[in-house]
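What you see is the complex with one protein chain gone and the rest in place.
Order of writing sets the labels: A, B and C. Residues in every chain begin at 1.
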Amino acid sequence: MSVTIRHPALPPGVQQEWRGETYHGRPVTKASSFDWKVSFYIVTLGIAGAAQVIAALARTQHGGAGLARRARLLALGGSIVGPLVLIRHLKTPRRWYNMLRILRPTSPMSLGSWLLAGFGGLSGLTALGAVFGRRSRLARRVADAAQGPAAVAGAGMGIYTAGLLASTSSPVWAAAPAPLAAQFGAASMAGAASALALAQRAAGETASARRLETLAMLATGVELLASRATERAWAAKGLERSITSGAPAVLNTLGGKAVGVALPIAAHGIGRAAGGRAGALLPELASLAVILGGAAMRHAVLLAGNDSACRPEHVFRTTQAARPGGVRR
Amino acid sequence: MDGGLVGPAPGGQEAELTAGTRIEPGRSYGFFTDTTLCIGCKACEVACKEWNNLPADNLGLTGHSYDNTGRLGAHTWRHVTFLETGTRATEMPPYQSNWLMMSDVCKHCDPAPCLEACPTGALFRTEFDTVVVQQDICNGCGYCVPACPFGVVELAPEDGKAHKCTLCYDRLKGGLEPACAKACPTDSIQFGVVEELVERAEARVGTLREQGQADAYLYGTPGAPGATGGLRRLNAFFLLTDRPERYNLPPAPSRPARNARPAFLSGLATMAGLALAAVAIGVGRR
Amino acid sequence: MPGRRPRRTIPDRAAHFLRDWSVPRQLRGLPEKGRAAESEQSRSLRPRLEGADRVGTSICPYCAVGCAQLIYARDGRPIAVEGDPKSPINQGTLCPKGAATFGLMVSPERIDRCLHRAPGATGWREVELDWAMERIAQLTKRTRDESFVTRLPDGTRVNHTLAIGSMGGATLDNEENYLIKKLFSAGLGMVFIENQARV
Partner (left out) sequence: MPQWDLARSDCILVMGSNMAENHPIAFRFAVQAKQRGATIIHADPRFTRTSALADIYAPVRAGSDIAFLGGLIRHVLENDHWFRDYALPYTNLSAIIGPDYKGPEELAGYFSGWNEEGRRYSPESWQYDGVVVPSSLAEAYVEIEGFAEAMQRLHEAPVPQDPTLQHPRCVYQVMRRHYARYTPEMVERVTGCPRDVFLKVAEALVRNSGRERTGAICYAVGWNHHTKGAQVIRAGAILMALLGNVGRPGGGLLALRGHTSIQGSTDIATLYDLLPGYLPQPHAFRPHDTLERYLEVETNPTGWWNNFPDYYVSLLRAFYGARATPANGMGHDLLPRITGNHSQLPMTVAMDTGVIKGLFVMGQNPVVGGSNSRLVQRGLARLEWLVVRDVAETDTATFWRDGHLVRDGELRPEDIQTEVFLMPAALSGEKAGSFTNTHRLLQWHEKVVDAPGDSRSELWFTCHLGRRLQAMHADSAREEDAAIRALDWDYPVDAEGEPDAEAVLREINGYTWPERAPVSAFKDLKRDGSTASGCWIYAGVCPEPGRNRARERKADGPGGPGTHLSWGYAWPDNRRTLNNRASADPQGRPWSDRKRLVWWDEAAGRWVGTDAVDFVPTKRPDYEPDWSRRPAGMDALSGTQPFIMIPDGVAALFVPSGLKDGPLPEHYEPTETPVKNAFHPGLDGSPAAPRWVYDHNPIAPPGDPRFPHVLTTFRLTEHHSGGTPTRIVPTTAELQPEGFCEIPTELAAALGIHSTDWVVLSTPRGEIETRALVTERLRPFAVEGGRPVHQLALPWHYGWAGLATGDIANVLTAVVGDPNTGMHENKALACALRPGRLARRRG
């Protein structure tokens, strides 16, 4: 692959076309230290965030109290477990609180930290409604007042992690910010819907569960479309090796696509056709698959990004011409 | 202190003697690394490590020409690249050629992707317009590492914090030239006020082209390769004579933070759409 | 890297966090990328040269170019070695070896006790300096006494011993070379005296 520098110009004497040379094959950029803990956080908080959106919808619907309660508890659970795991990923975890030392608008991680703080707090408030709502009017009111903001924050939680990864110099992460965020958001929604579908089934609210399963499948479809766009962008930039080899390939294809998309479609299809005993188990299997598949997809993206950062040819391919955009001070 | 044999005149700054510049808060300081003057001696690497008390990486013999420190990282804040590009030549352009050597360093970008990524404010812009990781703040989140388009920042395993060149922040506070630039035997590394350095560097390119080194160009000054994609300029910039990739530099890096907006917008739209769909499906109804 | 500080208590940390918190400074309008983010350590930072209680001029111990150095010390220990900006030779600069002079002075590989290896021994034994000096003087005398020749059989004066040699000098001071030559040659009659000038 050869690309010519268009902007800005090199002196005429210098070879104008990049012919794939690297510096002894050494990496240009550095991979992040992000590992499964970060993926776990992305998945967990994605589910928790989308759960608040669903909770908000449920609160507006008659008969949605049970779903809302479960969604609020799920959100609270996620916003407790996720950050605990995330703090373990810090290399100096005892300074976790410095995440709130400053508000840095250019840093998706800083924004995310404040968002998480807000979301966690709001989820705590909405959880008041879930736990004490039946006994305490105050708790109910507080929870309901918090629900709107919690849903907005939740939507943010569901997608900001894609922005976080995209705002780096890892070629794979940075290749397609918009599709990647759509992918992550849809996966968050699919995950939350699936998780709540399982909960609703366990609580015996099968009709609600079915609607959630429908939402999950719709979201999965969106995720599939978005992932096509992302993968096309990778291929267009010559980055596909990071996702078509090694662990990311397995996770993306086997996990993200087979388990995350094909399996649920099949399970729902068979389940709805078969009915009966399978009719109960197969949707549960499908929901589980959606959650796991979404997790696998995001871990695949995470690992592919780390892999890509270590490939000098990826970095050079994606920096032959500057992307348009104004200077920001 | 002993006698009058040492140190600058009272009230003076050593940097005036060694770099011909006074160091004052409020101005922008940086490095102009002129590879045509570089002899690949690695004095910068050693001076940096001795001053900053950095441990050896001990990568062993790499076989990559004379580069055995490999890369910039948590313990290596100056790194000299070596690439043999035409060492069978006999007549050569003036100054360094045919065996490319460049003392790489943190670019102290403006704006700085690592700084823009840092969620704690550990990374900040000093009164000298340099970019520093404050070790009493950093919590090792590691986000600055993939943010950097040049692979400069790294987490140190032993203390769990991000490290990189500080442009000798402590020395600047005391009117001392950064250790690498002070040591550099051939003044390949020049320290000073960025605007003055840029002027000097542009004049140098002109001189070199006149003297027969037609391939000289700047990397990292406004409008040049390296200062691209939202990076206005690199406060540590370079004079090169071959394609940037030969020095392991991306020819047209971009400021990664500008990916956030399209991602957020697209993500939120997706969430909103799915929420609407959920309403349509009737999620929440019993 | 700076040494790890003692572990702090939670109230300590909270107080420190609040003192160093950037958000209020941000709200006051200080730039979020600059002053608002500045930490306590940054505010009090100074170069360690300023902590030196003694500075001396030195000359680089590696090659013969003769670069002038400044050695900064505190409490009797070196804290930094830098090029002397006033030298017309190096003008403050140093090569990679010269820049490592501080590292040489404080090298973890340096020895600070006399080591003695007895004939046939498989390891070192630490010995007192005075013991080593006396033993070396005795051995020197013994070997010299056994081997000294005043005149050759034909009467030619030689005044020498061929049985003791000395190597080294090019890394040493002029004054040291002078005493070595004076003692070994003019005093003891050694002729196998050489340094790195030929190698």
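Convention: contacts are C-beta pairs under 8 Å (C-beta built on N, C-alpha and C of every residue); 3 or more make two chains touch, one makes a residue touch a chain.
Bear in mind that the values here come from a model prediction, so they are computed numbers and not experimental data.
Student: Over the full complex, note down every shown chain the hidden chain is touching.
Tutor: The undisplayed chain, in the complete complex, is in contact with B, C.
Student: What subunit B residues would touch the chain not displayed?
Tutor: Its contact residues with the unshown chain are 2, 5, 37, 39-43, 45-46, 49-50, 55-66, 68-69, 84, 87-99, 101, 185-187.
Student: Where does subunit C touch the missing chain, residue by residue?
Tutor: Touching the missing chain: residues 54-69, 71, 73, 76-78, 81, 84, 86-91, 93-101, 103-105, 107-124, 129, 132-137, 139-141, 143, 146-148, 150, 152, 156-199.
Keep this in mind: only the chains that are shown with their structure count from here on.
Student: Which chain, with its centre taken as the mean C-alpha position, is closest to the global C-alpha centre?
Tutor: Chain nearest the centroid of all protein C-alpha atoms: B.
Student: List the centre-to-centre spacing of subunit A and subunit C in whole Å, with centres computed as mean CA coordinates.
Tutor: The mean C-alpha positions of subunit A and subunit C differ by 57 Å.
Student: So which bits of subunit B are touching at least two other chains?
Tutor: Correct list: 111, 116, 121-122, 137, 159.
Student: Quick check on subunit C: which residues sit in contact with 2+ other chains?
Tutor: 20, 22, 32-33, 36-37
Student: Given the complex with subunit A, which residues does subunit B contribute to the contact?
Tutor: Within the complex, subunit B touches subunit A at residues 62, 64-65, 67, 70-71, 73, 81, 83, 111, 113, 116-122, 137-143, 145-155, 159-161, 214-217, 223-225, 228-230, 232, 241-243, 245-260, 262-275, 277-279, 281-286.
Student: Under the stated contact criterion, what part of subunit A meets subunit C in this complex?
Tutor: Residue list for subunit A touching subunit C: 97-98, 100-105.
Student: Using the touch rule from the top, collect the residues of subunit C that touch subunit A in their complex.
Tutor: Those in contact with subunit A are residues 13, 17, 20-23, 26, 32-33, 36-37.
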